[in-house]
Every structure is written in structure tokens, then in C-alpha cells.
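In this view, the complex is presented without one of its protein chains, the others remaining in place.
Naming follows writing order (A, B and C), and every chain is counted from residue 1.
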Amino acid sequence: MSEIREVIINTDRLRTDEYLVNMGPQHPSTHGVLRMLVRLEGEKVLNIQPHVGYIHSGIEKMCEALTYPQIIHLTDRMDYLSAHMNNEAVALCVENALQVEVPDRVKYIRTIMDELSRLASHQLWWCVLGMDMGALTTFFYGLRDREMILDIFEETCGARLTVNYNTPGGLMFDIHPNFQKRVKDFIKYFRTKLPEYDQLLSGNVIFRERTGGIGHLSLSDAIDYGVTGPSGRASGFSCDVRKHQPYSAYPLVKFNEIIDLRCDTLARYEVRIKEMYESLSILEQLIDNIPEGEYAVKMRGVLKLPEGEFYQRVETARGEFGVFIISDGKKNPYRLKFRSPGFSNLFALNSMVKGHKIADLVAIMSTLDLVIPDIDR
Amino acid sequence: MAFNFYDFTNFTHNIHVGLNESFSPFAATTIEWLIVGTSYLLFVALFGLLLVYAERKVCAAFQQRLGPMRVGPWGLLQTIADFIKLLMKELIMPRKADKFLYNIAPFIVIIASFLAISVIPFAPGLQSLDFDIGVFYLTAVSSVGVIGILLAGWSSNNKYSLIGAMRSGAQILSYELSVSLSLLTMVVFAGSMQFSTIVEGQRDAWFIFSGHIPAIIAFIVFVVAGTAETNRGPFDLAEAESELTAGFHTEYSGIKFAFFFLAEYINLFIISGVATTVFLGGWMPLHFGNFESFNHVMDFIPPVVWFFMKVFGVIFIIMWFKWTFPRLRVDQILTLEWKYLLPINLANILLMALVVLTKFHF
Amino acid sequence: MTNEELKSYLAGRFSDAEIVLGNQYVEMTVKDDMLHETAVLLKEIEEASFDYLFCLTGVDYTENMAIIYHLESTRYRHVMVLKVRTKDRVNPVIDTLSDVWITAKYHEREVYDLLGVQFNNHTDLRRLFLEDGWGFPLRKDYVDEIRIVER
Partner (left out) sequence: MKSFIEYIISIFKGLWTLLIGMKVTGKYFFTPWKNVTQQYPENRNKLVMFERFRGEVIMTHNAGNEHKCTGCGICEINCPNGSIEIISKSALTQEGKKKRIIDQHIYHLGMCTFCNLCVKACPTGAIVMGQNFEHAVWDRTQLIRVLNKPGSKISEGVKE
């Protein structure tokens, strides 16, 4: 209640025909425990205030007491849909600090895993978007296809979601003998299913009417708010870390950075759909060429980073993920900061929803693709 | 008492005569009311359960799932178990709810559905109300239900419920127009508002075939508007669960929620039943001009079976809509009605009048 | 610009700032009263145009607090690190940069929440994750005997 009063008192007063609605923490479309204080006039959204922190887990504080391999396993739990990329960010950061060069095999496998989890994440995003829009069937089609990727993860990494596959200096295990065959099967299968996604949702007149021209986020706003990932690229913000500061095997593959200048919900949707095609093409380029070699560099039992500051950026499915380690030479970091993409993306929401309807708020939020533990950390 | 699957007229007539012989006319009428009322209640409850089960299985099949499989063979008893669960649940009322309106709302919704169901002819002789203004009556009572929805949303003391109810009000009031106009098109064609006459007029060919283009347009408009009027499918704005959690029935639990739930499925049945009666020949078998042997085989299937086969066909199409399309936004739903369906409908009535005047039909 | 060019450019432009070439990026430390002015210049100057703030970190260095800004230019794609230290540790105060980069508004709320750094002129300085009266968990002297189990 106090916050509601605060809004009434501090910001401009509620007019007679305006009212406040709490969306969340338990609401079907917030995808977790996010609460938004929505100021409405009839169906029209005037203003929203996101309130986060319902599942704040203090990961940054916990990391100050953990060793680097242990930190990696915690990053699974932030953006659980991009677990591989989060793992990789910390692993790369530690490797850069220790100046360890990992074998090519590791780079290739890491890139393949990144793209697989990007695909899995985008699939889940697609089906959840459909569900938020009221097309419930998309949910099951998306999950059906995602299941194949999760099976690949389970076979090679031993877990489906919290994989913890990267370690400083390499990988936890070598790939499973079936890995390449399964990935190839998946690529073949998913190439036939992606057009169905288009037929079911992208082409649908109701869907296009509902998303086109909704939720405008201009380029300057996107940069100012730090909106990255597919959401930022749909505003014309060229922010793909894979292109600008390539890591792992990304310098070796050819792919396009999908940029859309329409800045609306439909653009954010189409950027992600096109990114799925790009991910498939990256997988096709890499999967047959995994070089032979070691799957991990032999590292010391207790990793101690040299004194200094180390930053590593990677591109997760939601945008730019950063790890900032300040080390004082001990086995655990002095301060560790995660720059999570969802955090910046969420707060751009307010500038996008003004004047739209409640249903648009749900659609816009869906195309931002928020994962709440990523925001709360 | 002769029992005949092909024509219930004698059967119902015999009951009527038998009751009048044994009791005074007043008592006989009362007993008839009770029998009819009970049979409708039973029918609605059982058919509602069946429809819920069918919806789950159909939606599961669309989504490559199996649907309920645990309770009973193929999960057949699942909805009964759910119904028992709903009966046993606690009835919770929000603290500042308007008690009287809150309690009465589910009944208004379900009574409106019962009123509407009474004019639908299931088979020859199996129709409780056969007005000469049947179509008019149907359009009138089917719009009463929205009052219950509005009351439910208003009295719940919940903003989500209120938004849902207001959406539903705007939606049903507009789509009522399209439903009535598309029915009116067929009334122009049939030349009667009485359901039995309308069905009788389709003995040789169903209206959707004999009325060709305008009838098909009217059918499509009717199915779309009917879907919207039952708050289903892509038009389920009133209970859009990703936006409004559960819309107007957010605060209802237990049997009161079950009433809303049941009413939704009865409405689905009514819309399909009316579509069947007016466009698809009601309980009339499928006849093709001069194919005598084919027509004879079709006659062999009892009219009740014909009626329910067609009803399930229409219900399946409406379910197909629901499980395929994304939901519309509230302004788009009104755009669809006022800028698309209504002009099409008006033009269609003119076209139908022309067709009738020029006798350019089969 | 490469890191060396950027370093020499910044050294010429901001004479009283301390500029070093770190592990990856050029790191520039400014006085806390110069922070806002420097940030505006970094964003506005044509050659620098650091318009994208991608990371804002608060650090507790036991004698004072540091705020570290990671900046990137979306036009030239060069990256620099802007650092500032507060004068006081117990009641650290610093100028907000939320009017320069909007995203800083929320990152600063996070820093305020976890480290207790006050930002001058911040329009909406409330706690982000934790309740009022929780304490500042990322400070090195934070103790919480109930929730933190030392091993």
C-alpha cells in the first residue's frame, strides 16, 4: 500500500478516471515474480513501474566467497535459458585473466553449445509469446522442438537446464559420441518446423495486427537504456557482441547480424525468428568441423587470478551479458559484477508501453523476453 | 406408447395424453414442466461434462498431447472428478464484494443459457418451445447472459474482473448485432421465424446449399460472431488469462465458478445448435437432389444423430479456432465487428433479398 | 580508435584525470566533483561519443567506495572504463549520471541498494531489490549472522 500511496503523492496525482493495477508478482504473463504497478485509464496504459527483487538471491555476494569453478555453477541459475553463455562468460574471463589459450576443440564445442541454447531459448520465447497472445497451441509446438535440444544437453552435459558445462580452461566432459549425429538430426528436423512457426503465428493476420506498430523503441532510446540483444537489434542498435568483440569460434563462422529498423513488437519478433535461422546456419558450419584435441587445459587445483580488473562480454539469448571480476590475487574474487541483459531491457519497458492497451503491454513484455532471475540475480 | 427414434412427436404426444387422462389439467401441466425441466437439467449437465472432456481431448490432439488419461479409461471420468472437486470446494467471497449481486450473477448467466436452449429442436417433436418468433426470442434471451457477466465483474471488487466484464459487455453488445443480422438473412430466405418451419424448409436441401453464396457468407459471419458471443476462442477477452488472470470470474470459486464454466459450454452448444438448425438443416438428413438410393441411406440414420453430428461438427470448428489463433485486442474486436462483419452482413441481407426475389436459389 | 590512441586522446582532453591502460580497456579515474562534467563531455564530444553505458559497478574498497562505468561508443566501437572514488565510505555521496545515460538510473538504484551509495540529483532513489532497513550487503563489513553461513 505504501508504494501505491507513494505513486499518488510523489509522481503526478491520479486523476479521477485513472486507476492503479498491480500486475504480478503472481500473474500469468510476467513469467516469474515480477511486479508492475500499472497506471491505467480504462484499457489504456499510462505508466508502469516495475518492481523487482522478489527472488533476489544475492549471487554477487555469494560469489565473493566462492572459487571460480564454483561461481560458474551459480551463473546457470541467473538466466537459466542461456546457461551455457553465462558459464562461458565467467570461464572466458578467468582464462583471459590467467592468459590460458584453450584448444580449438573447446572453442568449437562452446560455440555450438551457445547456439543450441540460443535456439532453445528462442523456442521457449516463441511459445511463451504465443501463449501470452492467446494462441495456446504454440506453447506445445515450441516445447516439443526444444525437447530435442534439451536431450542433446542432457546426453553431453548431464543436465537439461543448469548445465554447468564450462570450466575454466575447457569443458566439464568431452562431447558424447552421439552428439554430432543428434545435432545434425535436430538441424534437419528444425529446418522443417521453422516454416510452421511462420505459418502458425508470423503470418497470422491477428498476430500481425496486434504487433505491428506497437511498442516503439527508438534507436536513441535503445542505446540510452542499454537495450541489447534481439530487442535492441530490432531498434536498429547494432549490439551483437559476437560480431563486435568475437570470442570462441565466432570469428571463424559466417553469420549475419539481424538488424531491423522498424523498432516495434513485430520487428523484435522477426529478429528472433531470423536469428533462429542464423543459429542453424552457424551450427551447420561448425558441427562437421570440430577439430580433434583435448577438451580441457590442465589447470591448477586452486585457481588464483592475478590482481586486477577483468571484463568479459558475451552475447546471450537476451542480449549482452557481462562479467566484471575485480581480483585481489586470492582464490575468490574481491568483487564480481554480472551485467545482465534483462535488467537493462526491463526498465526500457515504461517508455514503450505508454498509450497502448493492456494486451499490448503483455505482448511488448513478451517480446522483451525477460527472465526474472536474470534481473534479480 | 410407441417409441420411435425417427419421430418423437407421437412419443411426446402420448405422454401428454396419458398425463391428462390420469391427472387434472393443472397437475398434468405441472408434471410436464417438471419432466421437461429435469430432462433439460440432466441434458445440460451431462452434455456440459461431455463437452469439457471433448474440449480437453480435442485441444490435446491439436497440441500433440494425449489429454486426460488417468481417471477412468481414456480419462473419461476426469470431468466428473473435476465436477465433484468443484462441488466440494469452499465458496470464497471477497471482503468488500457486493454480496447480493455477487451471488446472483452466476445464476443469471446460467438461466439465460437455459432460456436459449429451450427453442432448439433436437429432433421431430423434441423441442419444448416452438414459437412463431423463435429466432427473435433466441436473440433476445441470449443477450441476457451478459448482464450476469457484467454483474459478476462489478460485484467482485476486483479491477481485473471489472476490466474483463467491461470488455465482455462491449464485445457481446456489438456481436449481438452480427448474430441477429446473419440469422435475419436466413429468416428472409426461409420466410419464417419459427424454428420448426425453418427446419421443415430444409427437407430437400440445407439452407447453406440452397441459399448458396449469401447463405455461406451468413454462416461464416454467424460462426465468427457466435464464437465471440460465447467469449471463446480468439475472442476470449473477458477472461484473457495472460492479461486479466481469469477476467470476470477471477473471484469465483467452487460451484459458482462451475456455473460460469458450464454456461460457457452451454452457450457453445446453443451457438452450434442454432447454426445447425438454421444453416445445416437441423435434424434433417443430408439429401442430394435425385440420388434416391443415397437419400434413402441417409434417411436411415435417426434425426437425433444427425442433429448431434452436425452440432459436434460446428463445435469442432469453433474449438479449432480457439486452439489456433492468438487473441484479438479489445479495439480490434470492435473494429472487426463494426468495420467488417456489420457492413458485410448488411450487404449480405440485400443480396439475400435479391436472391429470394429473383428466385435464384435451389 | 585503438586503446593507445584513445588513451592519448583522453590524456590530452582531460588533463587532470588519471589515465592508465588496463588489462583490456583504457581506464580513466576522475575526481568525484568532476564526474558529471566529464561524463557529459565523454558523451557529447564528437571524437569520443561514448553513448552506451553497458555496465555500472559499485565496489567497496574499505577506505572508500568506487563506482566503475564501462562505456562504449556505438559509432566508433571503442570501449573505456570511467572510475570514480567517493570521499567518504560510510556515507558515500556522488553525482548521478542518470541524466546522461538513462540506464544509469536503474543501475544506480542497484548500487544504492547493495552498497548504500547516495546519488545526488537522482530522481527516484529507492531500494531496488531489498527492503528498507536491510543494510548494504555488498559492503565488506556487512554481517548477517542468520542468513550468511560461513564455511
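We take it that a residue touches a chain if its C-beta (ideal position, glycine included) is under 8 Å from a C-beta of that chain, and two chains touch if they have at least 3 such contacts.
All of these numbers come straight from a predicted model, not from anything done at the bench.
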Contact set of the excluded chain (shown chains only): A, B
Among A:123, A:137, A:248 or A:279, residue touching the chain not depicted: A:137
Specify the residue from the set B:178, B:324 or B:345 that touches the hidden chain. B:324
Considering the complete complex, of B:28, B:58, B:184 or B:342, the missing chain is touched by B:58
Across the whole complex, the chain not displayed is touched by subunit B residues 58, 61-66, 69, 320-321, 323-325, 340, 344
Residues on subunit A that touch the omitted chain in the whole complex? 66, 69-70, 73-74, 77, 137, 144, 147, 151, 154-159, 162, 164, 167, 172-173, 176, 196, 199-201, 203-206
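Definition applied: only the chains that are shown with their structure count from here on.
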Looking only at which chains touch which, which shape fits best: line, ring, star, complete or other? line
Round to the nearest whole Å and give the separation of the Cα centres of subunit A and subunit C. 24
CA centroids of subunit B and subunit C: separation to the nearest Å works out as 64
Using the touch definition from the top, which residues of subunit A touch two or more other chains? none
Among the residues of subunit C, which are close enough to touch at least two other chains? none
Can you check the complex and tell me which residues of subunit A touch subunit C? 52-53, 56, 58, 60-61, 65, 96-97, 221, 223-226, 228, 237-239, 244, 308-311, 313, 320, 322, 324, 326, 334-335, 337, 339, 343-344, 347, 376
Which of the residues in subunit C come into contact with subunit A in the complex? 22-25, 27, 51-55, 57, 59-60, 68, 70, 74, 77, 81, 101-103, 105-107, 110, 114, 127-130, 137-138, 150-151
Which positions of subunit B touch subunit A when the two form their complex? 59, 62-65, 159-160, 163, 167, 234, 236-237, 240-245, 323-332
